[in-house]
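Below: one structure in structure tokens.
Every protein chain of the complex appears in place save one, which is left out.
Order of writing sets the labels: A and B. Residues in every chain begin at 1.
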Amino acid sequence: MTHLQEQYDDLEQQHEAAKLGMWAFLATEVLFFGGLILAYLVYRYLFPEAFRQGSKEMEVAFGCINTAVLLTSSLFMALAVQAAKVGKGKTVRRLLVLTALLGAVFLGLKSLEYRNHIRDHKFPGAAFHSELPHAEQLELFYFIYFAATALHALHLTVGCAVVLVIAWRAGRGAYSADYHSPVEVTGLYWHFIDVVWIFLFPLFYLLGQAS
Amino acid sequence: MRGKHIIFNFVVLLVTMGANPAGAFPAPLNASSTQFKSVGWDQKLGVQVPRDIRLRDEQGRTVPLASLLTSKPAVLVLAYYGCPNLCTQVLNGVVDGLRQLPFTAGEAFTVLVVSIDPRETPQLAAEKKKVYLKRYARPGTEPGWRFLTGSASQTARLASAIGFRYEYDSESDQYIHPGGITLLTSEGKIARYFFGVQYRARDLRLGLVEAAQHRIGSLLDEALLLCYHYDPSQGRYGPAIQSVTRWLGVATLLALGLLFNSLRAPRPKDDDRLWSFLGFPLFPLGASTVSAELDLIFILSLILCLLTLFAVFAALTYFSVRYRARNITDRSNSNPNATLLEIVWTVVPLSVFMMLFYWASQLYFTMNTPPPNALEIYVIGKQWMWKFQHPTGVREINELHIPVGRPVRLTMTSEDVIHSFSVPAFRIKHDILPGRYMTTWFEATRVGEYQLFCTQYCGTMHAAMGGRIIAMDPNVYAHWLDGAGHAGPVTSTTTPVASQPTRGRELFRRLGCVACHGPGGAGLATGPRLQGLFGSTVRLSNGTTVVADENYLRESILVPTAKVVQGFTPLMPSFQGRVSEQDLVDLISYIKALKLGQGG
Partner (left out) sequence: MRNYLNEDYRLSSWLLTRDHKRIGLLFMLSITGFFVIGGLAATIIRLELMTPAGDVVTADTYNKLFTMHGVTMVWFFLIPSIPNVLGNFLIPMMIGARDLAFPRLNLASWYLFMLGGFVTVYALIRGGVDTGWTFYTPFSTMFSNTHVVPALLGVFIAGFSSILTGLNFIITIHKMRAPGLTWMRLPLFVWTIYATSIILVLATPVLACTVGLLLLERIFHVGIFDPKLGGDPLLFQHLFWFYSHPAVYIMILPGMGVTSELITCFSRKPLFGYRAVAYSSLAIAIIGFLVWGHHMFVSGQSVYAGMVFSFLSFLVSIPSAIKVFNWTATLYKGRITFHTPMLYALGFVGLFSIGGLTGLLLAALAIDVHVHDTYFVIAHFHYIMVGGMVSAYLGGIHFWWPKMSGRLYPESWGRFAAVLLFFGFNLTFFPQFILGYLGMPRRYHEYPPEFQVLNVMSSLGATILAAGYILPLFYLGWSLKYGRVAPANPWNATGLEWQTASPPITHNFEVMPEVTAGAYAYTEHTPLPLEVADDPFARAV
């Protein structure tokens, strides 16, 4: 069985194309999240009080644990890619399952956090309620928070699914030292999700905590 | 008198430029020599040099001139090899000039040096040739350099054919002759004269391109030739400045004509808004202090655009015709790259357009900076009508009366979506956003009625959201304002109401502002003083400062917590949803009118 698709000359060209393709895709993702982060920065500048208040209402513990979880998952992912390069299919599978598991933990914690927000009437829309003077601006904070973190969670969910598929295939010996582009490319994607969170975490949780 | 003189000169200029003179022009050099009046140049551009003149080459063979012109243009130098000074300088000048050219002797052109001294021998000529070839320093170009001698009659024929007047001075045993060289076409026609002892490389280059009938040279040369023309009186290439200035002159006249048209007072029969031609409206007449300048910028930039466009279209058409596949024409040397040319044709238009950028930006600043002491009008846009309010409280709908000759400052907001306030006759336009105040200004210069459009799409009846600006003589305006304010409506849309500050004071009391800000806005411990607030600088609780303008007052009423004055606690409730845009206008104009120390 050959892994070489017919439009390519050789495996190396195919591998390079796959890698560059993922990088280009990640560039679009940066711009995608960039729009949201820009909106956040604009409104943070316009309504500093409300946004500081919003950050204070965040549960930092959740954020910290989640950050740790995601960083650890990235470590396993990096190890998995290394293992794939030397063709250790079983190790790859084990590491990838761990990665996806940690991703699921992140999502679980996040949904607990969401549940708390909704319980506190912090979900934007008709049910939103706050006693504070600038409730509308606070609602805007929560709006951007939910938009950005939900988008991130969506990416992570897709990421988990992809990682599990790759893990399953790795276990069946689909990858070798010659051919492991899918593992590497998935790794890039996973690290990107991690990096996005590294940006979101301080923006929503930490800025304004100090004062 | 003077006018006639200029026109006369202009006609002379045209005539002289039109007729390429084959007549005599005094040569600028050597003409000062009074002793030898007969020495000098007669220009005979375009004249055929007899091709049967017979000369001796370096080996002593007799050759006709025709055989020396081998389908290439020639640089013809008349000199004599024993010459102690001038000839050496002329020849050095020729060699130095030619050394700077991309063309090579023998390939693109021939150099013919002919001795005017019949006593000189081919051996001497051959020796001289070696000297100058060494100076030329391009090996292998010997065939391109011909050092010739000839009999007295043959050299005299040649000299008179090219208008080279010289004399023999028996005292010094020297020839007295002018300095300068001649370019011949491959047929032997006189193409160019260059005088003096130094020849600029550019002159030589362009001269050779033209003498070769454009068979040599690149696109760069062609472009240069558009800008530089041979000037026979100077014997050199100069900028084709006259033709450029002439076109610019015509264009400017046209622009001024159009501008004049847009500025002149309309004749009674004219539509007073548009300038039409054969029933086609072409240009809107201006009626504000900025319209004339804006039109001038527009027309001048339009001319720039047209010139650029003309250049592109002319080149496209010319090339398309000349180089169509079926046309047999010279296609050699089609140099595919010319970085210099590319830089020139990019940078030159850009720098011209940069002036336009500067000028237009400056006017934009003016248009965005309302002058002080302007008449203040409040504008509220809503789907799909305009509401105006004069300082005295007079309100209008879809119609605004203003005096001419006085700046009018508009403070504008929207009740719903984005609108845009546009009066083409005044050349102004500004978007109106909900939730904040926008300002723009204009000063009408002509009495009349002008159309007002909403130019930002705002929903179903967007096209119907128009109105009229009625510019009146100041006295008439004062009278109108009086009538509208006190004696009932002047027009059906005008509502007489209590003046703004009066309504504002009522609101101030009714909304309970007095409780914290004190009677007459004098200030209490709970709320800052409002008297004299407008326009002052306010220090805020976070340490920053802000100038109290309309937007600040508006924000402080609607979102009091946004900017809290230093020393006060944010107690004030939001009035969002409790006051209308109209109420805000009234409140703000009341606060603006509050002066220090004023009673309730």
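Going forward, a contact is a pair of C-beta atoms (placed from the backbone, for glycine too) under 8 Å apart; a residue touches a chain by one contact, two chains touch by 3 or more.
Given the structure is predicted, the values throughout are model-derived calculations rather than measurements.
Listed residues B:Thr346, B:Thr502 or B:Thr526: the one in touch with the omitted chain is B:Thr346.
Among B:Ser420, B:Thr445, B:Gln531 or B:Ser556, only B:Ser420 touches the chain that is left out of the view.
Shown as candidates are A:Gly34, A:Gly108 or A:Gly173; the residue that touches the absent chain is A:Gly34.
Touch with the hidden chain on the side of subunit B covers residues 219, 222, 271, 273-274, 279-284, 290, 293-294, 297-298, 301-302, 305, 308-309, 312-313, 315-316, 319-320, 323-325, 330-334, 336-339, 341-342, 345-346, 349-350, 353-354, 356-357, 359-361, 363-365, 367-368, 383, 416-418, 420, 422, 424-425, 427-431, 433-436, 438, 451, 453-464.
Within the complete assembly, residues 5-8, 13, 16-17, 20-21, 24-25, 27-36, 38-39, 42-43, 46-47, 124-126, 136-137, 139-140, 143-144, 147 of subunit A touch the chain that is not shown.
Please note the rule applied: only the chains that are shown with their structure count from here on.
Inter-chain centre distance (subunit A to subunit B, centres taken as mean C-alpha positions): 54 Å.
Of all residues in subunit A, those touching subunit B in their complex are 47, 49, 133-134. Interface residues of subunit B facing subunit A in the complex, by the touch rule stated above, are 559-562, 570, 574.
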